[in-house]
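Some chains omitted; the rest stay in position.
Chains here go by letter, A, B and C, matching the order in which they are written, and residues are numbered from 1 within each.
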Amino acid sequence: MAGKKRGLFVGRFQPIHYGHIKVIKKILEEDEEIVIVVGSAQSSHSLDNPFTVGERIVMLRSVLKEERIDLAKCYIVPIPDAEMHAVWVAKLIAYCPSFDTVYTNEPLTRRLFEEMGFSLGTIPLFHRDLYDATEIRRRMVEDEDWRSLVPPCIVDLVEAFDGVGRLKALSKSDKRGGSNA
Amino acid sequence: MAGKKRGLFVGRFQPIHYGHIKVIKKILEEDEEIVIVVGSAQSSHSLDNPFTVGERIVMLRSVLKEERIDLAKCYIVPIPDAEMHAVWVAKLIAYCPSFDTVYTNEPLTRRLFEEMGFSLGTIPLFHRDLYDATEIRRRMVEDEDWRSLVPPCIVDLVEAFDGVGRLKALSKSDKRGGSNA
Amino acid sequence: MAGKKRGLFVGRFQPIHYGHIKVIKKILEEDEEIVIVVGSAQSSHSLDNPFTVGERIVMLRSVLKEERIDLAKCYIVPIPDAEMHAVWVAKLIAYCPSFDTVYTNEPLTRRLFEEMGFSLGTIPLFHRDLYDATEIRRRMVEDEDWRSLVPPCIVDLVEAFDGVGRLKALSKSDKRGGSNA
């Protein structure tokens, strides 16, 4: 609540990759603590959001340990989407420890925080064509190499969750919207 | 609750067609009772889901009678979508009589039940290019023959509900999402 | 869609009792078909709504068979509550086959249909002090006689669902609202 400067990092981590890790380390160079928001927590089992929020939390924790990042400096907070973009930042504030700087490259997220008057940090670009979760999910479906884009512990966890099998199954569905049946 | 083996059949029935009827009969050869889930119950008045759930229930009941299927062996249960794919099966379980085997060819639905440990039955393929609700709705909009793909009572009911008129009206809307206005 | 006169009966059936059965029989004397709405479908595991909607559907079907009521004349439609009382009737209309007369003694339900211009049928009072689901649930918690107030098949099903055990467990909770944790 006091003293400690905290950076906020918003992502969906579908799945976490080397690009995310770079950012987390960069933020911990700037700030004393980091709040990692696992966005769209309600989503799973879709091509854009294959992993459940529980699986994503396990992956994040696993990477933090593997990278020897001090867990005492990290908060991991899953947040479900809000019905209104215009209230999502207020919802995030209610779910998180207070924070000082927001790190994100997603244009909508960036804009929402900007309009609320938050200070926005810059994230170094790091081979965004490669280290991109959409590209990684595409490779999983197409049986191309995705393992080199994520840390070893994530390869193991994706396999434990049968993430590739799940994505391939979902890719055969012609559902466009969010209907379940 | 006991004894009777029940099969679960999940569909949206927009509208019901000869392919669905084949499956229902096939399940009743394997199991003593069938639970027919009318999925996305909240949806209507869209190109993918033109009919209300009430209209779909009337169509199902009408077909069961026309085909002389014993109503005492059939449960028809409308279920609205869940906010989270990951909880939809739990919601369905709360809405339905207990069941033993799940019949569906929809990849997402199949995967969700598989991950919950359910036994999945196989559905015989039956001219899926023809007996497909998406194709039937396309034909309704394009004024092509759709009547030969559904039972006679469904032709009558679609006309009573002015289903073709509704679909054609909706096809002129440029709404993409689910907004009402 | 046409011809057949249908009566609508709205209840929560927590659990179904002899009073409900009287009403169902009465309606089938007046109308050719009955639509039995299982209201508050989303509710279960509370003192007012101990049974899931699936359990309530099984109980209803079981009673209809035991009473030799023609299933071809009965629709059972579970409907979750609406966010707004003022739109609940519209939601019910979307979920149900069309109907002509509404049967209910619940003052709010009655008022909502009245304001929408529906015709309301009268339900004969039948020992409402005894044949009352609130009283039956109270007796279940207090270990008093409830078995005489429901048909034999319901006694069996309540026991199969461990309904009394569930109610007693819930009665020890001091939760007032709808929170889960």
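We take it that a residue touches a chain if its C-beta (ideal position, glycine included) is under 8 Å from a C-beta of that chain, and two chains touch if they have at least 3 such contacts.
Keep in mind that this is a model prediction, so the values were computed, not measured.
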Could you tell me how many identical protein chains the full complex contains, when just 3 are shown? 6
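The definition used in the following text is that only the chains that are shown with their structure count from here on.
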Which category does the touching pattern between chains fall into here: line, ring, star, complete, or other? line
What whole-number Å value describes the gap between the mean CA coordinates of chain B and chain C? 26
What whole-Å value do you get for the distance between chain A and chain C if each is reduced to the mean of its CA atoms? 45
Of all residues in chain A, the ones touching two or more other chains: none
Contacts from chain B onto chain C in the complex sit at residues 1-2, 41, 44, 52-54, 57-58, 61, 65, 71-72, 75, 77-78, 80, 93-98, 157, 160-161
Mind pulling up the chain A residues that touch chain B in the complex? 42-46, 52, 166, 169-181
So in the complex, the part of chain B that touches chain A is made up of which residues? 10-12, 37, 39-40, 43, 48-49, 79, 81-86, 88, 106-112, 115, 134, 178
